[in-house]
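Report on one structure; see the data block that follows.
Some chains have been omitted; the remaining ones sit where they do in the full complex.
Each chain gets a letter, A and B, in the order it is written, and its residues are counted from 1.
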């Protein structure tokens, strides 16, 4: 299968390439970048030397349509939507890694991102979290790949939200991300010296991933769910640790909560559950598509604490996109994604 | 004033020395270390070369009593209490940086740390948070210097707890610390490779600083306060960022909350308040005795979010100890502590 990556010069693009070059069913055919067109990809990303030697080219939809069977778009939000629409119109199946098709409600999109140019596709797009929408993804033309924070937060909360018995009244998500989540464009706030020894919160209670998290949790809970979401920036390259606090019912034990998670994820190959009361670190999932989850119920404060760890570039972006591709194309879901995490 | 530092070979000891060598009223006279006795302190800590050239010696209480007017004990909990008792009996004024005299209730101490050897001193010891106990510290023989996490957490919560109007029902403290808080003893969990790219929570809802936080918040609130306290380890040397979530009343604005903090801390030289809705980073207090605090009230979730940043080795340990010494000795409270934070 010939695959195109539109917007290949960012960290998400690089990570797509890292995984795709090892995928047995994939042949990379087109890589685009407006800014770096003309450069050889293995000069641009020397880690790829020997694996792929295509040139970055400017985006031409007809070329992509002709030379690729399947397309990943890794463009900024706002830019992605038009490209995706054209590709869909030309009959391509697309996985979009931007935020453009994640929100179902055009008004919500407008409030957080601005006017949407092709709202008709919002309903058709399938939210690409296989742990929730595996069946819908199978036949989708357009999959909206989830955000990195939402992936970690939703997987930490799904079993609790889907349980009709559990009346959850308050959800706090204190998330901590490595710096690659901010992308590869030069900016003051992601300079080494601003981040190192400078741990901080940002976009406190205002981050654009909030409506995405609330949308999906509300769908699963069958009622409107609000969350308090506070992201922090960690001086490391990869990884998101989401510490989730749920004010729980008085009578749940850690073991019962753990069993809920175990049942929920028994058929999901990329969710690994820690033993009851044990929590994951970002190092144990680095470079892999796993989401590791730990759960505990506290006394006497009666909170359910769930901590999930993902690699923001893999399960939080490119790995999940390829997991979606596998589902869409009928390949085994784990194909090309069997990386053992790289620790230390 | 001749000053002794008992237990000078750890990070807390080093930081005491860093500040004390610049203090105009202090002359260092005795430095002890059981393991490294005989070594010259400026060989042991080459950063101190040219500032102090004492030798580390084994602890001899009579020598300390004879050669020092004022004593800092920076020993492990359990070890500190006996040394402190003897020094007090010999008429020395002592600031203890261990956990041994922070908890007022011997039973609580026993549950979290083990049997206490001199419980009679627990009541006399003054909890060394000048923002709360300035008057009591002035005349104290024994000051129990607060833990690093409690300092950050309590300063983030004081104005809310002391307000009779505010009925706070739920407090979550999600704290993130640099690695120096774990001390200088070799251990697997603080090796570079275990920490770097390996963000994690630890002692989830079980950390020994929990009862210390609850004790002080309960004192200030005038009722029993429980908190959920979850610490995390950040790949950086210094700094604690405490993100505090308080389920607040419906009718408080960010500006009103900010004004509460402003009033509460107007006479505290080491608490710096950020503008309403702005939050601090650990970098902006590094190497200094400041606690920077930001506050915001969220809608529609109605949380009061407070974030405090301290340098765990300064305001979280040695700087605060010297602030206490200043208060005890009638020196200006900021003497020797005017370091401008070191950023980046």
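Keep this in mind: a residue touches a chain if its C-beta (ideal position, glycine included) is under 8 Å from a C-beta of that chain, and two chains touch if they have at least 3 such contacts.
The model shown is predicted, which means the values in this text are computed figures rather than measured ones.
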item: Complete-assembly copy number [criterion: all chains share one sequence; 2 shown]; value: 4
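By definition in this document, only the chains that are shown with their structure count from here on.
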item: Chain centre separation in whole Å, for chain B relative to chain A (CA means); value: 39
item: Chain B-touching residues of chain A, taken from the complex the two chains share; value: 170, 172, 174, 176, 178, 193-194, 196-201, 204-205, 226-228, 230, 232, 234-239, 241, 243, 245, 247, 279-284, 286, 296, 298, 300-301, 303, 305, 307, 343-344
